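A single protein chain has been omitted; all remaining protein chains appear in their positions.
Letters A, B and C mark the chains as written, and numbering starts fresh at 1 in each.
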Amino acid sequence: MDFTFDDQQLAFRDAIRKFLMVEAAPEWLREIWETRSGRSLDLRTKLADQGLTAISVPEPHGGMGLGDLDWVLAQQELGYYAIPDSLNDTAYLAVDLLKRLPAGHALAAQWLPRIAQGTARIAIAHPVNPFTADAENADLLLLWHEDEIHALKPAQAKLTLNESIDMSRRLYRIDWTPTASSRVCDASAGRAIWEDLLNRAGLALAAQLVGLASRMLDLGIDHSVNRKQFGKPVGSFQAVKHHMADVAVKIEFARPVVYRAAYAMQKGQADRAVHVSHARLAAGEAARLAARRSIQVHGAMGYTWEADLQMFMKRAWALEANWGDRSFHKARVAAHVLDPVAELGPAHTF
Amino acid sequence: MDFTFDDQQLAFRDAIRKFLMVEAAPEWLREIWETRSGRSLDLRTKLADQGLTAISVPEPHGGMGLGDLDWVLAQQELGYYAIPDSLNDTAYLAVDLLKRLPAGHALAAQWLPRIAQGTARIAIAHPVNPFTADAENADLLLLWHEDEIHALKPAQAKLTLNESIDMSRRLYRIDWTPTASSRVCDASAGRAIWEDLLNRAGLALAAQLVGLASRMLDLGIDHSVNRKQFGKPVGSFQAVKHHMADVAVKIEFARPVVYRAAYAMQKGQADRAVHVSHARLAAGEAARLAARRSIQVHGAMGYTWEADLQMFMKRAWALEANWGDRSFHKARVAAHVLDPVAELGPAHTF
Amino acid sequence: MRLEYTERQKAFRKEIRDWLAAHVPKEPLRSFDTEEGFAQHRAWERKLSGASLSAVTWPRDLGGRGLDLIEWLTFEEEYWRANAPLRVNQNGIFLLAPTLMEHGTEEQKKRFLPRMADGSDIWAQAWSESGAGSDMAAIRCKAVRDGDHYVLSGSKIWSTRAVWADWCFGLFRSDPASSRHHGLSFLLLPLKLPGITIRPIKQLNGLPGFAEIFFDDVRVPADNRIGEEGQGWNIAMATAGFERGLMLRSPARFQQTAKRLVDLYQQNRATADADPAIRDAVLKAWMDAEAYALATYATASRLARGGQIGAEASTNKIFWSELDVSMHEAAMSILGARAELMPHAPDAQGVEGWLDGFLFSLAGPIYAGTNEIQRNIIAERMLGLPRA
Partner (left out) sequence: MRLEYTERQKAFRKEIRDWLAAHVPKEPLRSFDTEEGFAQHRAWERKLSGASLSAVTWPRDLGGRGLDLIEWLTFEEEYWRANAPLRVNQNGIFLLAPTLMEHGTEEQKKRFLPRMADGSDIWAQAWSESGAGSDMAAIRCKAVRDGDHYVLSGSKIWSTRAVWADWCFGLFRSDPASSRHHGLSFLLLPLKLPGITIRPIKQLNGLPGFAEIFFDDVRVPADNRIGEEGQGWNIAMATAGFERGLMLRSPARFQQTAKRLVDLYQQNRATADADPAIRDAVLKAWMDAEAYALATYATASRLARGGQIGAEASTNKIFWSELDVSMHEAAMSILGARAELMPHAPDAQGVEGWLDGFLFSLAGPIYAGTNEIQRNIIAERMLGLPRA
């Protein structure tokens, strides 16, 4: 029993953090918000150089062959720096899906090396999301159809842009027709793959939400240390202190839940779905509270476009309802907790 | 449209308040807690002298013939001073029941004058309460049996004492057998009477809970003004101020809901049930928060038997679940709000 | 106590209901934080004024109808019930006007109020400064007396509506030697005066709902001052009371939101019921909106009997602003993955309005004195707790 990350995992996390601190400053995020695609080729290359696109691609395909526990640390950083969806969708979710296709499927060999190199983007359409992020910028679409997996080029589908309050999210409604030639995998094999994809997406967003919560807390702290009212920093008022302390507590007790879910995914544990949903709910609650409290301590400034806080709040609000909203995840937790044969209480944590 | 009390009503309230301030000090409450009956003959006489037993007894029977709007102000004071249940059960609830018995029923003429004079106590058993307060001290029991009304002397039933955390409440399980001679009123006439009794009890407790919340707030304020920590009164810390301010807000917005419910009862308005349940929920929430916050600002002192706060907290916890618990009242609000034909929104408040 | 409307009140309600049914635009106007929307809303103010409905509580000779507060509440109920446009001139009509009625001269009332009532002048407020947000007494903007004028220098910020409005009102330091809440004067001035520069500030939704106003030796006639020189603080405090309290946030607004929330929940129960917190929030929304309405009727009744607005200003501010956030949070939960859609997105049917309302609700606990300040006020002035 050891609930810590090893030094190599932490070093990898630190390297990502250092890299993003320089390359993903808020000014830069604002800049790409304004572009038509909302995406930067430059960043994509840099993320690949950093190895982020290769984390879980198997070594034979040019990747590092790592897993969910490495990703979970990276995802927190992606959240903290509000990195757009496509990296997660391509390098984490799509990679897992491709890896698990029935042995020797051409699609895996075709796309995994390109993903590892950072030269391919993949978007995933699943009915739990009414829209698919980044579909137009993708090189390939992977689509759910009654538990089958289909693959299309974006040009083969009709894409309708739906603007999100989070300008880093380019959402598309996809209208398409499944055909025999688009089918990659039948429902009997697809079911388990989609199931895990859904869990993995939930885990990814939980980790990002923890990262976002930390960022909003840090922005709230920065503001309240620097902003003066009544002749002293607003952060010296007890009400402001307690607003921030509450957020810190929520984050502290969301993080281990997320790590536990990552472990369950990495090991393919039978109860991974409930761990993921618990993680999503805990992380979502932390992010929601962080947004509420941080805008409050920012005062009017927090309500502006020019304060960086808005970018992180909007991202948190959007991600919290993506890949299963709160109702979805609460229902999964309830199914476990209220199952008469569930083993609850002490001695059943692991 | 005039949502204020008239001067006479306010003067009556002020007189009650002044009287209870002297006669119902916490020291005195503690004293009667310790007695076997939990009741004081002396207080009973004084309450009657003050006119409190005669409020709604019709004038021909020696009462004042007043109604719910007068009672609602009195009930707040009864809550503030934690006056035990028997006054409410006898002089408000039983009076209303007796008044509404089919015309000329002997029971009314027999008991109403004695109630007005303060020489009779009546306890009421209804299945919404698993226990009946003060059954052993009562001169008469009025009991529900499948919407019929029955009357018994306490000696005709088997009473089992169940101790409450609120020592002013003497609770009894009543085992009894309905007979033709105990029946006062059949189900067809009884149904409406019991319905209104339930509403009137809900209203009474809502008003008492507002009074209790105010008392707990006042005790919290007193303590935090007088208690010093870190060289200044604890009430000068912003966290303590905000704890108390939150309670004040809850009380401010519960009170008008209670008054509105009293008006609905007094006028027999068709939607009185939902107003009563709303009042109960709002008042209960105020009382719960007042208890939580007041014990918190009291610190360790709030956890003791010797601090007065405990008496009011215990009473609030007990009353909040009496005559219909939170689930009961929320269900009634939900039935109204989610009724597809309910008229909601502005212009439907009155 | 008499919780029935009089025949006169009922007749008034019917008149309003009929008029609104005939006149409320079928298509929602654009946001008044756009130039086009601002013009649409000004035209709507003019239309309201044509029916003497833009400021029903004012005296008839100033463009109102001389109605009492109960009738004002009735008007508001019908107004929100009809989903009529937001009031672009609310800073003027609900904040400045009560102040002018109480502290302005007869000449000032005649000069400003009728043009406010008919939408000729749309007003912005200019309270805050970059170093004086919640701490309003820290004002540094100067108004130096020069004969029958003041010369203004400095800047104001968070000035709502200032991008397209005609006039603004605010506090300025007319005594350079003064500090804190002494030596301030309450001035009204056109936003088109020479020396004024407006820097629009984009809000969360990307629209310039407020602005920073820079004053570079702006000359303002002294007869634009409300009340005596140096007495601005007391006058402004009365205005702040109106802002927080009874007038700005009429209960009908929240009752209408609660009703819409109930409808949204009913339409989405298949998914929403998986999260029991949603149902609980919906029931609470209805209860709290009703409670707010009841409390407002109680205050209005008390005022009608000669009472004064007291701590209600602060308790109301906290209650309505937290209620508004809770209701919009509940709506966002119900909408789930669709909640993030911008109102103009092609698939945003059934989503319109809630996101913008949610963003706007977040400003509630901040503006007009943060809720933290209100809690201090309640604790110290209403409950008697000691100052720090």
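Quick note on the criterion: contacts are C-beta pairs under 8 Å (C-beta built on N, C-alpha and C of every residue); 3 or more make two chains touch, one makes a residue touch a chain.
Just so it is clear, the model here is predicted, and its values are computed rather than measured.
Asker: Have a look at A:5, A:28, A:176 or A:305 and name the one touching the chain we're not showing.
Answerer: Considering the complete complex, A:5 is the one touching the chain left out.
Asker: Hey, which of B:46, B:105, B:173 or B:336 is the one touching the hidden chain?
Answerer: That would be B:173, which touches the missing chain.
Asker: Thinking of the whole complex, not just what is shown, which of B:53, B:76, B:310 or B:349 touches the missing chain?
Answerer: Considering the complete complex, B:310 is the one touching the chain left out.
Asker: Touch as defined at the start, partner being the missing chain; which of B:160, B:177 or B:226 qualifies?
Answerer: B:160
Asker: What does the interface between subunit B and the hidden chain look like in terms of residue numbers?
Answerer: Per the touch rule, subunit B residues meeting the hidden chain are 128-131, 160-166, 169, 171, 173, 228-231, 237, 239-240, 288, 292, 295-296, 299-300, 302-306, 310, 313-314, 317-318, 321-322, 325-328, 330-331, 334.
Asker: Residues of subunit A in contact with the chain that isn't shown?
Answerer: Spelled out for subunit A, the touching residues are 1-6, 69, 217, 221, 224-225, 232-233, 235-238, 240-242, 244-246, 248-249, 252-257, 259-260, 263, 278, 281-282, 330, 333-334, 337-338, 340, 344-347, 349-350.
Asker: State which residues belonging to subunit C touch the missing partner chain.
Answerer: Here the touching residues of subunit C are 275-280, 283.
Criterion: only the chains that are shown with their structure count from here on.
Asker: Name the chain whose C-alpha centroid is farthest from the C-alpha centroid of subunit B.
Answerer: Farthest chain from subunit B, going by C-alpha centroids: A.
Asker: Busiest chain-chain interface by contact pairs, anyone?
Answerer: B-C
Asker: Mind checking the centre-to-centre distance between subunit B and subunit C? Centres are C-alpha means, answer in whole Å.
Answerer: Their C-alpha centroids are separated by 40 Å.
Asker: What is the distance, in whole Å, between the centres of subunit A and subunit B, each centre taken as the mean of its C-alpha atoms?
Answerer: Result: the chain centres lie 53 Å from each other.
Asker: Mind pulling the subunit A residues that touch 2 or more other chains?
Answerer: Expected reply: 237, 239.
Asker: Residues of subunit C that touch two or more other chains: which are they?
Answerer: Residues 372, 375.
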